[in-house]
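A single protein chain has been removed from this complex, and every other one stays in its place.
And now, chain A:
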Amino acid sequence: MNVTATEVTPAELPGRAAALLDSGHRLALAAAHEDPDGSLRVVYLFTAASPERRAELRVRLDPSDPVVPSLAHLSFPAGRFEREMHDLYGIVPADHPLPHRLVRHHHWPRGWYPMRADAGPPPEFGDPEGPYPFVQVEGPGVYEIPVGPVHAGMIEPGHFRFSVVGESILKLKARLWFVHKGLEKLFEGRLPADALPLAERVSGDTAVGHALAFCLAVEDATGVEVSPGAQRARALLLELERLYNHVTDLGALCNDVGHSILNAQFGRVRERLLRLNAATTGHRLLRGGVVPGGSVLLAVPDPERLKGLADDIGELVGLALGHTVVLDRFTGTAPLSLDAARDLGVLGYVARASGLDVDARRDHPLTDLRPALTVPTRASGDVLARFEIRAEEIAASIALVTDLAYGMSPGLTSYWPPLSAPGERASGVGIVEGWRGTIVHRVELTADGTLARVKIVDPSFFNWPALPVALTGAIVPDFPLVNKSFNLSYAGNDL
């Protein structure tokens, strides 16, 4: 693995970033930092696969006039990271094509930046920072459907504004960011082991993914080597998480086309997987399995039981796709083109369903999973492709778990805490293929080993903008189905 970190001046940044993007890198993370002396610093992490490369560009800014040249014209995700930085730290991206608020709630007072050291407790609602009207689509017969932020189901808040003619969607604007929790700030000042429960709760359905990315980042920063056996146990937990979430999604997709009996059947399989999770880690959502420096397993999953579940799931998937109405609802619904997927930088099954072959298990391996690891892709990018990708990933995950469980023994393996504190400020990066896609954490530790800054990037941050793109031209009654086929996290997106 080739890791570089370069200090650049703001003026050099666009040229260096363009060179990295041209050589096959993607912008995986961009985060602002406030150093103890009050100066501001922005770190851009670029990653690339085969051979695995990680390149950091670090830009120091003038604290009295924090302006950084915008990279939005080079990379779409960069533009979103810059808006996030602006809302949380007050760093101004110069020449940004869409300099609207992103994370900032409408009622945060002007000039209040919650991640700054002097932010203090959350203030009263104040003078908002400028109007941010929805783009109005005009024409004969065009009307708007506002949905949310409070929804009928048990989901988090998000406002969707459909501009519709008849039943066809002309434009959809999703406005999220209603529940900023200040999660990244909560990490600050804690010891890594004390911050692990926070990492497990970034997004409830991705406990292993986020805990593992956090632990990898901390281990990278402290130089702790994790034993190969513990890494394999972690990889196994990651696959168990993928399994139960994918099974839930397959059931939910059937339910959204009104075929509830398959949802009930997938629910039955899900329950068996959750019980398997509870037997493996003591928690149905797999909390507590990943610890800094290693892993804890109460038991190793029985491959025979998983084989039985795999047969069950295969049969249910066959029933779903053999149903003409279900197949009709899935086929050709809300396709996301390969070009759009690449330009938006989408990740996970959404990317693979559109033909973008990305998977951090292969591109940034935690442990060598070959030859059991297969990365399925589809070209059509529609709901059917996202359904089929999940079904194939379930089969691949079961093969991986069977492979990983061979010769594995339960128990605690951990090399933590490290023998000595880092002694100086240290940073580390963790990259994990969670079930939704690539999760990246970057941590900075102070000299005494407490967390100075944690930046979390959930794949949902990259994938949310793809939803309106895929939906253009779809019909309103198909929205819930398409939304479910993306199944993006609100919590992981709005930290």
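The definition used in the following text is that a contact is a pair of C-beta atoms (placed from the backbone, for glycine too) under 8 Å apart; a residue touches a chain by one contact, two chains touch by 3 or more; residues count from 1.
Note that contacts and distances are computed from a predicted model.
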Quiz item: Looking at UniProt, which of "Amino acid/amide ABC transporter membrane protein 1 (HAAT family)", "Chemotaxis protein CheA", "Formate hydrogenlyase" or "glutamate synthase (NADPH)" names the chain that isn't shown?
Solution: "Formate hydrogenlyase"
Quiz item: Just one of A:L216, A:L236, A:V257 or A:A391 touches the chain that is missing; which is it?
Solution: A:V257
Quiz item: Which residue, A:A94, A:V325 or A:A447, contacts the hidden chain when the whole complex is considered?
Solution: A:V325
Quiz item: So which bits of chain A touch the chain we can't see?
Solution: 143-147, 152-153, 167, 254, 256-261, 264-265, 268, 323, 325-326, 328-329, 475-480
